[in-house]
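Quick notes on the structure that follows.
A single protein chain has been omitted; all remaining protein chains appear in their positions.
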Amino acid sequence: MSYIIKGETADWELVIGLEVHAQVISNSKLFSGSATSFGAGPNSHVSLVDAAMPGMLPVINAHCIEQAVKTGLGLNAAINRHSVFERKNYFYADLPQGYQISQFLHPIVGEGLLEIQLKDGTTREIGIERLHMEQDAGKSIHDKDPRRTFIDLNRAGVCLMEIVSHPAMHSPEEAGAYVRKVRSIVRYLETCDGNMEEGSMRADVNVSVRKVGETGLRTRTETKNVNSVRFMMQAIEFEAQRHVEMWESGGEVKQETRLFDPDTGETRPMRSKEEAHDYRYFPDPDLLPIELTQAYIDDIKATMPELPDQKKKRFMDELGLSAYDADVLVAERETANYFEVVAKGRDAKVAANWVISNLFGALNAAEKDISTSPVSAENLGKLLGLMADDTISGRIAKDVFEIMFETGDDPEKIVEDKGLKQITDTGAIEAAVDHAIADNPEQAEEVRQGNGKAIGWFVGQVMQKTQGKANPQAVNKMLRDKLGG
Amino acid sequence: MSLDTDTVRKIAVLARIKIEDKKLSPLADELNNIIGWVEQLSEVDTDGVAPMTSVAEMTMPSREDVITDGDCEDRVLANAPDKVAPYFTVPKVVE
Partner (left out) sequence: MTNPNELTIAKARDALVAGDLKSTELTQSCLDAMSGARNLNAFITETPELALERAGQSDARRAKGESRGALEGIPVAVKDLYCTEGVLTTAASHILDGFVPEYESTVTENLRNAGSVMTGKTNLDEFAMGSANVTSHYGPVKNPWKLDDGKDRVPGGSSGGSAAAVAANLSLAAIGTDTGGSIRQPASFCGIVGMKPTYGRCSRWGTVAFASSLDQAGPMTKTVRDAAIMLQGMAGHDKKDSTSAPMMVPDFEAAITGDIRGMKIGIPKEYRIDGSPAEIDTIWQKGADMFRDAGAEIVDITLPHTKYALPTYYIVAPAEASSNLARYDGVRYGLRVDGDSLDEMYENTRAEGFGDEVKRRVLIGAYVLSAGYYDAYYVKAQQVRSRIAEDFKKAFEQVDCILTPTAPSTAFAIGEKMDDPIAMYMNDVFTVPASMAGLPCISVPGGLGDDGLPLGLHLITKPFDEETLFRAGDVLETQADFTAKPTDVGGGE
């Protein structure tokens, strides 16, 4: 299904490229030994190197190189054994050196491929052009003083991975799916926590439009620092519409950098980026090129966890899950791990249902997530086991689950304590059924006359009488046997 | 390649150095003189020669991912011409 904007004069399609900036999980910064953790007091995670004092020099953090290589492998990308750090020269208050140490001609990771899943069940492969490492900038705070901007350099020098896609997406949905997939992968690899609200992952969106059937690309605009997938998709929609209107009215889209305003859902030009920048890249003479051995790359590859796509395939092929269910379960590594514990030695589809519907439903309502789930995977698994061996019915299981969610208790204990074991003893069921029939002669007559709905009512009566513990299937069968219908 | 005053003005902006208009032309002359002189390098045959990126023939040293620095706001801010501790300050920037 293509995403088309119906303009006044033509149908238009979108061309979208994304630059995702992902903050690397590491203890210290890329080129200095100060801490990277979020939320510290202003300028407390700043060394003399970060503050670009005269004579300061960079020394690279080995772990950051590993994280970048790992991420590249997770994106099915080529790892460049030789890569070079270059200086990107420009002036800004949050850039103490007056240049950012980045990679330009020789990034550490080259071409890659990402598979995205769309709502209609189709998949697409989005090409990745490169991944490179660079320093993050500090923060400018504009609202503390009417005439001054305040500068906090805590973030300056933190390692970023910039992941650049090919301009290969054509709808807001694809862009959203892409970002979610990137996020999922880096979280699996523990190379980035993917937290867009906190800014540890940001997306710059390049949007252009063209008439359907047109080859080549028209002018694109860049919208920066969108900090949620939802906002990104809104920004894309707005920009695309704006471009179409501009072109159709005979104007020209100006190549510029814009900012998204979440309150209005609109973008506006970024004032400070109005002039074209000449970054004058050149290899940083304070550093040497990175030279990686194949053995180094192979070692990292050997430590990689199973990634979402592989896991999904395994869940579908080996466990028989649907594509949709598998997608939901593999989106987060924690969820997948949780599910596998629940499903171990049990019916995978039932397990999937319970995790996706029952557990997630309860977690969402309580504003928790899987890492703070009061119900442990082992316990949920046990609950499924109690259903599987008919100890309790599905209905009872739901009640037990509610108690588990409140107390965190073991289901076996709950069933014991509350005497919830299912009644399967046919004698006892028959007694209850006979009672129900005797107590309700008119309804019994309805059933004999062929009113199928009344059976359900009778089942309900028997269930009530037995505090829900009777096996509903057995009750149903018995009623049919006794009443016909 | 010749530098005109327009180019000098543009470079001055890139370098964030204010140059008075009346100084642009003499400066362009000076810079042109120097650029003209360095252009003799085009005489040298450099086909297939790798640019020298480092004099030192060694591989890039790296450090372990340990926190060894920071927590020194006072030292970092000690020489700031204008500050509202613990922040540096600059004239207001509008984005």
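Letters A and B mark the chains in the order given here, with residues in each chain numbered from 1 onward.
Simple rule for what comes next: contacts are C-beta pairs under 8 Å (C-beta built on N, C-alpha and C of every residue); 3 or more make two chains touch, one makes a residue touch a chain.
Keep in mind that this is a model prediction, so the values were computed, not measured.
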Using the touch definition up top, pick the residue from A:116, A:160, A:226 or A:287 that touches the left-out chain.
A:287
Missing-chain contacts mapped onto chain B:
1, 3, 7-8, 11-12, 14-19, 27, 30-31, 33-35, 37-44, 46, 49-58, 60-61, 63, 72, 75-76, 78-82, 88, 90-93
Chain A residues that touch the omitted chain in the full complex
48, 51-60, 87, 89, 91-93, 96-99, 149, 151, 278, 280-282, 285-288
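Criterion: only the chains that are shown with their structure count from here on.
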If we count contacts the way the header does, which residues on chain A are in touch with chain B in the complex?
26-28, 32-35, 41-51, 59-65, 84, 89, 91, 93, 140-142, 144-153, 259, 270-272, 275, 278, 280, 283, 285, 287-291
Contacting residues of chain B [partner chain A, same complex]:
13-14, 16, 53-54, 56, 58-73, 75-77, 82, 84, 86-95
